[in-house]
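The complex is shown incomplete by one protein chain, all other protein chains being positioned as in the whole.
Chain naming follows the written order as A, B and C, and within any one chain the residues start at number 1.
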Amino acid sequence: MNYTKQIQDIASKLFTEGKIDIFIGYQQNSFDDNQVPVLITDPAEIPKLVFSDKSVFNLTNYLKFEHTKNKRVGLVVKGCDSRSLNLLLTEKQVKRENLYVIGVCCEGVTDDNGAKAKNCEVCVMPDPVVYDEILGNPSGKKPYRVDPDVAEVAKMPLVERADYFEEIFQNCIRCNACRHSCPLCYCSKCCIDQETSTLYNGSNTVSSAVHALLTWSMHLAGRCVDCRNCEKACPSHLPLHLLHKQNEKVIFENFQEHLSGMIADDRGAFYKYNQKDPDDFIM
Amino acid sequence: METQEKEVKGSVQSAENPGLTAPADWQPVIIGILCNWCSYAGSDLTGTSRIQYPPNIRIIRVPCSSRVDPWFIIKSLQATADGVLISGCHPGDCHYIAGNYYARRRFLVIKNLLNFVGYHENRVQFSWVSAAEGAKFAQVVAKVTDDIKKLGPLHRYKKENF
Amino acid sequence: MARVGVFVCFCGANIADFVDVPAVVEEVKKIREVKYAVYYKYMCSDPGQQIIKDAIAQYRLTSVVVAACSPRMHEKTFRRAVSEAGLNPYLLEIANIREHSSWVHQKNKKAATEKAGDLIRMAVAKSIANEQLHEISVPVTKRALVIGGGIAGIQAALDIADAHIPVVLVERSPSIGGRMAQLDETFPTLDCSQCILTPKMVDVASHPYIELIPYSEVIGLEGYVGNYKAKIKKKASYVNFSLCTGCGACTQKCPVKVPNEFNMGIDKRKAIYTPFPQAVPNKPVIDAEHCNMLLKGKCGICSKVCEKGAIDYTMKDEVIEREIGAVVVATGYDLWDPKPYEEYGVGRFKDVITSLEFERMVSASGPTGGLPIRPSDGKVPKTVVFIKCIGSRDEAKGIEYCSKICCMYTAKHAILLHHKVHDSRAYVFYMDVRAAGKGYEEFVKRAQVETGTTYLRGRVSKIYKMGDKLMVRGEDAQLGQVVEIEADMVVLATAIIPYKTNPALARLLGISYDKYGYLSEAHPKLRPVETAKAGIFLAGCTQAPKDIPDTVAQASACAAKVCGIFSGDALKKDPMISVVNPDYCSGCQNCVQVCPYQAITTEEIPITRGSKETRTVAKINEGVCQGCGSCAAVCRSMAISLKGFTDSQIINEIVSI
Partner (left out) sequence: MSFSIYETDKQGLTAFYDAVAGKFETYAPVEKFGKFDYRRITKIAEGNPDSPIAATMTVKPLFFPKSSPILKFQENKEETLISNNIEGDLSSGKRVILGIRHCDARGLQVLDKVYSWDFIDTDYQKKRENTILVSTRCDKAGVNCFCTSLDYDVENSDAHDVKIVNGLNGKIYIKAVTQKGEDFLKESPVSLKLAGNDSDEEMKKQYKSFESSFRLKMNYKEINEKLQNKFDSPEFETISRNCIGCNTCAFICPTCHCFKISDEKIRDTGVRYKSYDSCNNTYFTLMAGGHNPRPVKYRRWRQRAMHKFVYYKERFGVNLCVGCGHCAISCPVNISIFEVVNKVANS
């Protein structure tokens, strides 16, 4: 999955034709073989651009910042990234006409240790769902699978599971990197930082972490596209995907196999309903 | 209620923290969030009908079950509540047309999520109670209270240092 | 700092017997914000309210908590009292210690007392976060729109107009009158339908406060109660009504003949026609689907014979707009097509007809001059079988509900048959006779006794032809026998259904409809004429099957509701509605998606003060919002809060226990 050449060509074409002001891609890290995002405004920097199975970060996260808002942006998206882009378009956070999207048919990315990333194992949509130009051959939608980590944790007895999660919340330092790295967390002021929240959960204690992380995952329920930017950003290496994948599982199984961001104008599972939704959990 | 007056020997274990116990006559705090048009009216009818139920529930009125943000549940459990009951209009009877349909989706997800991170599934319960179902409201409260008494006090993820 | 007064009610013995009220007051006094706490025998009484008013002044209270019965009972009373003392009425909170404590924990005084204390503590905590709210005043356009010119629409329009409120009456056909104009006589009094209806139709046409727009349809409605804007499409009639005198020369000379829908297709009308002689307005229209001139460009006879030159073949559909404040929907009913009853020979046997066809036949102004005749051979039938519940109460073939009027009109038909054909004999097959109504049971008795109509309880299993007779085979369930009747004619009492266009109309108006297509009322019992959308009301069979008196009553009720809205220059609305904080709104528009009333729109605001660049934020229409709070719960950035039930109020309650 090496599209360095193609992406450089497209980027240079876009700049020459004056179609974009800024290009968001990946560049090689200076000290190891990992890649980091790069935002290019000067065509001279195009040779920096690379793309391979190390191009992990979901670049649509950059679309929420001041310096990309209302600019014409070219960017590279993989399958999961394009789903979050779809949601951003639906939620009117970016204008389609301002974007030039290079969609890559993803063959799975690798983690820091060179192994296939865990979210790619359960990926449902490796192909881009929004793009202007597509690279690679689409391999089609994959059947949904319950995340093996979620299945494993769900099997634990209650107390053990509670202990396991308490450990997670204990390790959370509430830096909010998960929120900032999430492309779908674009609120101008997060509810967690607002007074109604800080009055009772302003500290960085375990209970406050429970409050922050559960609220956050509820806000992403039915929207999370499993790009795992949050997990990559977490300095405490917490398995945050457990929360999202658990919600995704409940939503997929109960709400007409809803998967977030797959189709345009689908706002997520909580913004529509079906009269036949499960009712047996209610007395 | 008779069940309360019965003397129970020993102590109650917390379902999430088996090491922590409470005295046998421990009384849980349950927060009930009721929609104004059906469940709150139903609970009023329970009162006017003089149907008795356990006194552990503290009722909060909201206009519609769709007003219930999952926050309220999380915050209740963090504060003093040992359990939460949320009640709204039966599907199709929502005073605001479809509020409870939207709410129902959130409820299913938050219920599962809370259970997933270590709350016992009976800590948070939901019911549909219409304005005519005074008797049902009493039954629901009795059941929820009974369930939570069995679970013992909630210690997991409570606000610290209080 | 908040200064809260707490007023605990004994409610006679209702609370005091099961809750230790003085102890509760002592407990409540310990709360820091509580500056005054007192109990009284009946807080809702005048002296009780006076205590509250005095305390507000004396202790400079910033909010008031009354611990008494349910807020659903006396919230308004206490709000008024608080407001009379000069405090904003929305700074009042009620702690429901009667329905939620004393009455339900009568065997455990200690627990009931403790709970009452907690409930008051919660109300105090909530009241601290209460804000001053002011009733919302929405300006009102005092003009009503009535959709449908049947008896429901006519009655509503007249009643509203009589209150000197302008009415726009929109009717889709060329004349008002609706189904009632097609009827001969009405049950249970057998007075002539036209005789009682046509004066009302004339009143409509001549009423100074009614603007009658016939041959038109409502195609759009924007806005909210008091401030709607309706788009009305005037279909091209090809006749200039202002020139036309209604002389009728054109209709006589027109060469094209078309089945006459007013007479259920029993006779023919012309391509240029007035639906019936007493039509209002009594002006012809050209049926563009059949007019030779419009279809082929040949003919033009009507234009030649018209002395006034009122015919205009170039006329186009026209869209007009009217600003209105309230809407009455009275689109009436349609007849169910009995085609699925193949065993009754529907469509195969000409002499199996529907009840409305029969109605037209026996009408003095009808196609047969008031005499029922067999469509097959023109003979007057001697034996007629009436079959009820065709389509009604039939889950398999028709619809589940009872059409309500069939029992009565079938009895009427039996009597009318006897009046017209003295030596005739009528049989009625029925499932039940539902004759609940003033004079109704007597009327059915009259049909049975006076006219000798035979009522047979049971279903007809089959109709077959024998010579020119129809053999009706059915079961008399009371005798348990199969009966077979040799009939000249069979009349099917078909069910009534809403118009197929109802769902589209409902979507256009933003109201809901049920699975059959009937428009839904706001509450089946207590708000039967309102819809869930404020300012839109329902009259007649568009809501559910009903007879003429019920329809007229509902139409008048609608008129009363409309006059209520228009009674002041502005509408007063409960201020407990949602409000957007544009600073926090990120413009994702999820609230727009979940709002059941389409009360949320978007607006563009500058990114920062004075900036030219804009961003989109949500905007709540105060006139439309009903205060359900769905938007507040889905707003991730908490930019929306529901006044009266804000996050801080509810969280204050949660953490105060």
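In the analysis below, contacts are C-beta pairs under 8 Å (C-beta built on N, C-alpha and C of every residue); 3 or more make two chains touch, one makes a residue touch a chain.
As the structure is a prediction and not an experimental result, all values here were calculated from the model.
The chain not shown here is in contact, across the full complex, with A, B, C. Only one of the listed residues, A:55, A:84, A:110 or A:208, touches the absent chain: A:208. Screening A:54, A:83, A:232 or A:267 for touch with the missing chain picks out A:232. Of the candidate positions A:161, A:174, A:241 or A:258, contact with the hidden chain is made by A:174.
Those residues of subunit C that touch the chain absent from the view are 29-32, 121, 655-657. Along subunit B, the points of touch with the absent chain fall at residues 79-80, 159-162. The chain not displayed touches subunit A at residues 29-32, 34, 36-39, 57, 61-62, 65-67, 167-168, 171, 173-177, 180-181, 189, 193, 198-205, 208, 229, 232-233, 235-239.
Heads up, the rule we're going with is that only the chains that are shown with their structure count from here on.
Rounded to whole angstrom units, the spacing between the C-alpha centres of subunit A and subunit C is 48. Centre-to-centre spacing of subunit A and subunit B amounts to 35 Å, using the average Cα coordinate of each chain.
In subunit A, the positions touching at least two other chains are 200, 270-271. For subunit B, the set of residues that touch two or more other chains comprises 71, 75, 79, 98, 102, 106. Across the interface of their complex, subunit C is touched by residues 1, 4, 27, 29, 31, 36, 40-41, 43-44, 46-48, 50-53, 55, 58-64, 66-69, 71-72, 75-76, 79-81, 95-99, 102-103, 106, 138 of subunit B. Taken together, the subunit C residues at the contact with subunit A in this complex read 583-590, 593-594, 613, 616, 634, 636-638, 647-648, 651, 655. Interface residues of subunit C facing subunit B in the complex, by the touch rule stated above, are 70-73, 96, 98-101, 103-108, 111-112, 114-115, 118-119, 122, 512, 532, 576, 594, 596, 626-630, 632-634, 642, 645, 647, 650-651, 653-655, 657.
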